[in-house]
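Supplied in structure tokens, the structure appears directly below.
One chain of protein is taken out of this complex; the other chains stay put.
In order of appearance the chains are A, B, C, D, E, F and G, and numbering begins at 1 in each one.
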């Protein structure tokens, strides 16, 4: 059981899928909303050829524990990540699956599911790299943890500093994700509110 | 105060004067007489250009402490060794001085003195290197700690194994030391007996 | 309040060090602290300082020996195996009384172990992994704001006492991100002039930095007595810890570093359940802040120590309270992390015992 | 009784090792243990073994890592700064559970210090100077006959427990000569087959010697738990110490190594004066022989620890008796040697206090 | 007759084999394998000369060739251990 | 005129100067100095050319030469610091 | 061409990145061990570096060593078991930074071992920091403006440096950046093992190898990088060869 005011999230996929960025944006969005936040990235030898993942804890209180063993929500961008993290999600929690790469159904019935064809949508948008933003959009839309405008601002801050020309594409991907995703069962935010 | 059954000895001089050998022979002699014994050699950086010394503890009991801070007897083969060790000899103790190199008198009146012109006698015997044996002879003669025959046996054992041709010379030096030395004041052995 | 930045602990460490005037860094890559040299490699030149990726941890610590002797605020960082390699150098620097900051973002050991966080190097840090009777000031932040502040303070402690300071972190502290306000550096101590610095003997007699004491025979003992006096003074003057709900506590939980913050969460949960638990969370473990422990031992019947090792810090807790209360232990080494729930479970178990006066008496 | 030989401790160590079947030595010169590699350099070839003067202490300990994996009884020796350099390697060897013998003839520290004898590396040896939760078996002979016997036994302990053994000596132990009877080696334990040895996989599956534990995530914790179980077993099984006149003692003096024998002399002197002093002199300090201390604490009112350091061993004595009795301390680091007289003086002072019941009560 | 095999599940999609085939006879799949990589596919078995250049370049032993003529022997003529 | 000085108390009696004097103009004392070493002695001041070979070879700065001509200047002509 | 997994290589997927040279070098070493029929008397050392998990792939006895110390560890084993075949497998950080002293002194002693030195001009495992062999101007996570901007010095050329040591028998630099290079690399590796079997002393083969991940290049560009950049700085060839010395 995580603390009631606390939400723990895992974002997982291949290295290169922009996992860390998603975690970073969730954390920055939460920070803007005045919440407490901690983030962490899986590091080191485990990365080579394997699954990359990042975790975020968002809370209204002082955060005691920065690691996430049992997330409230898992955003999984590929199949191996689902295998790895589905079992650890809290009962009543949430899984977001990139249906372009995760072809199977959930094995658990006690968690909700957000479906988004992130890779395909990104392909349509002309850049496979923004699949992560599509997924983030879907998460924001359904998890009801953070406001869309906080995330948009966070994206704005980050890209205008480093890569302004990619800003529109990323915002478009976020929007597409919000719009073109499907929610099955009660959302994490829902469970809480 | 050293334990009554224990005698602590320092032998000091230049490196090359055969200090270690003297310590070794005293220890072996004591061992032959069934006594307990420990020995030690000053080691390391302090040796370069400085004074070399060895210590021996001879005892009828188990020896507690192998180091010699305040010897019962100091055998000094050169002047710097006298400077260094004269002050540390126990009151009532003994100093053996190689008068060939130590030209000054003792500064203390509470210790006895054995005088032997070790270097000159060695020169007469044809080899400066046996000055140490001359000194040892003088020590054996006057300190009354060990029997002459034990030391002779120890010398015999050591030289017949490694350097048989030097045996007679060393024995002669020992003898010369025993004969051509002078005792001033009560001996260590005397103090004890 | 200025805006908060979101940085990894390892990156934040660099910002704090540079803010505090650190102008020399030498290190060698090792997970989980690679962001330290990586960030240093561009931040140091920006700040007009020197960054060197050394050929080894040994070279790095010895470069610090030089840089510190030259008067620089300087630092190195590594993780467990790399810190083991620095032990000779650390003994030398401490013997020479040169200030510097050493960071150990501990990982799982022994040997190559793994790269998860752990606290198996406590003894090494606190009792001395190198040879001889020396002491490091050992700081143990548990949050990133603490890491930021203590890193800046570390340079002051080092300069003030002319002693190396070790920040004993762990992989999580280095890898986690947490918002921190980057407050400007303010010296917290009145720093003495660096009158030992080697910068050429112009206008003064030549100086020597050394650790060999041959003459007179007792000179090394004398030097050690001087060091011991300094350590006694540091013991008197430096005491950093957080106390939480200890006044009426029947059970004191204690942990340092990241487990300390988790333990705090567990204590909060316990309080919500009506259990009278309290927390002592040291921010430095040498000198060991014995006072709050001694005080708490007068009222609290039991202690629980949580540690990401098989029991090292717990020895110092026992010594601090002179074994006057039973000290329970929850800990494993090699990359095990305590969860709030696990700690809470243990608190519950112990506090039910605490209510049983017989059991308390029996174990005292 | 066979004839006794008169050898320096360092030389005797070599004879004992070779007698016990040690056939690999790697080391690097350092005073006060140079006679070890020097004697090894001709004795090993005589015995058909390997002597290597390594390029450094680090290379030497890692050569042992290999030689031990190849099944050899092997050994290295050094003194304080050199032992500090070996800490990473020691952590690895212990993690890989390879048997070997490491000898530290301690000198004055910290830093380069001096070459007099000292006991400032106790914590390093006993608590772990390297990283991670590991333990060495630490033997502390005080006389040369003990050095001879314990060196031979060390190889048995190492093989039996698959754990490195450290002989924690000091400059005096290595440099002093004392008559010893060179008794033949007899295994003291029923040694298990070396089924971990790497000698090519002919007729068996390939073997791996490693210290990295990545998969599954808790594999390193599991490995550590296995090590901890082994350490618990060693704690149960290995207890080496000399007790002298403890039965009716009001004051227990304790010291290890050379100061242990000196303390014994002082206790004898005290008894002659009618003071009821006793001695506990451990021959191993990890595992720490807590039992005799606990027993003595039931009757003796005070303890006195003598140590050639500023107080390391004394912490373990306090922990062993759970601080139930006041523990006085006589010690200095950096090359100070205790004399019988100094210890006796302290015994006298404390025993007069011991006769004053108020003072005892006050400090418990 | 010699026969070349591409093991899709071992392939990491690095494309080095594609680069070195003297006959341009290898292409990458558009599908991903189980581990998420595109994998190498032989274009035309008939055009393969079994030169093994692709196999020698492959870091992942994802290509093997059965050739009865040279089988079970190494170049030195010694039988395999 | 130049003048050579042998400092007996600094001399360790190594004899290197004796070996290198081109005029065989140095010998060792039969006496020992305070530290117990025989020391180098100039045989004949008149035969000394002040070539300083002995001094350059001496490990112990036991030989110095005063030469008003070259004094206070080093070879590069710069005055001493 | 019959072409199969050598017996000395286990049938296990590696953890290496796509296009990483380590996989090729592993296979070559395994092929040579097969070919010489020495698998059952070979003992390998794993380095700390991306190849640390060597023992999951090699079908022979393996000892995993502390970072930089394989030559010392191999010395310990070889001296006790002179009739076994010892190889070390080391990265550039392992061999030429932290392990500099161990490498040079094992070479100087003429230890009769075979060293496989994988030079990818970067610290692979730790994520792309400067290696001792990183080239002037090359980007890495610790030389963000390219090596050489802040007195890092230039790349250490191991074969050139070791060739001054009398104890060394054989030094060759090869590459795995083309099929032809791979074939040559195999020959060199074989020779390095043959030397050991014939007790000719220290042999080292330096293999220029791809690290697409930490170079931030796709695999095919990584191959080009070796061929166009690395080979210029690290010329291929035999740097020392005394293997004929005692026999031919």
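One rule holds for everything that comes next: contacts are C-beta pairs under 8 Å (C-beta built on N, C-alpha and C of every residue); 3 or more make two chains touch, one makes a residue touch a chain.
If you're wondering where the values come from, they're calculated on a predicted model, not measured in any experiment.
Novice: One chain isn't shown here. Among G:157, G:200 or G:242, which residue touches it?
Specialist: G:157
Novice: For the chain not shown, which residue from C:17, C:50, C:221 or C:255 touches it across the whole complex?
Specialist: Here the residue in touch with the unshown chain is C:50.
Novice: One chain is left out of this view; which of G:42, G:59 or G:100 touches it in the full complex?
Specialist: Touches the omitted chain: G:100.
Novice: Footprint of the hidden chain on subunit C, which residues?
Specialist: 23-24, 26, 50, 52, 54-56, 58-60, 62-72, 74, 88-89, 92, 198-203, 206-212, 214
Novice: By the contact criterion defined above, which parts of subunit G meet the unshown chain? Give residue numbers in ascending order.
Specialist: These residues of subunit G touch the chain that is not shown: 79, 97-101, 104-105, 108-111, 132, 151-154, 156-157, 160-161, 163-167.
Novice: If you put the missing chain back, which residues of subunit F would it touch?
Specialist: Touching the missing chain: residues 2, 10, 12-16, 19-20, 35, 37, 50-53, 55-61, 63-76, 78, 80-81.
FYI, only the chains that are shown with their structure count from here on.
Novice: Which chain pair racks up the highest number of C-beta contacts?
Specialist: C-D
Novice: Farthest chain from subunit F, going by the mean of C-alpha atoms per chain?
Specialist: The most remote chain is A.
Novice: Express in whole angstrom the distance between the two chain centres, defined as the mean CA positions of subunit A and subunit D.
Specialist: 55
Novice: Which residues does subunit B have that touch at least 2 chains other than itself?
Specialist: As it turns out, subunit B has residues touching two or more other chains at 45-46.
Novice: So which stretches of subunit G touch two or more other chains?
Specialist: Counting only residues that touch two or more other chains, subunit G contributes 13-14, 16-18, 39-40, 52, 64, 66, 125-126.
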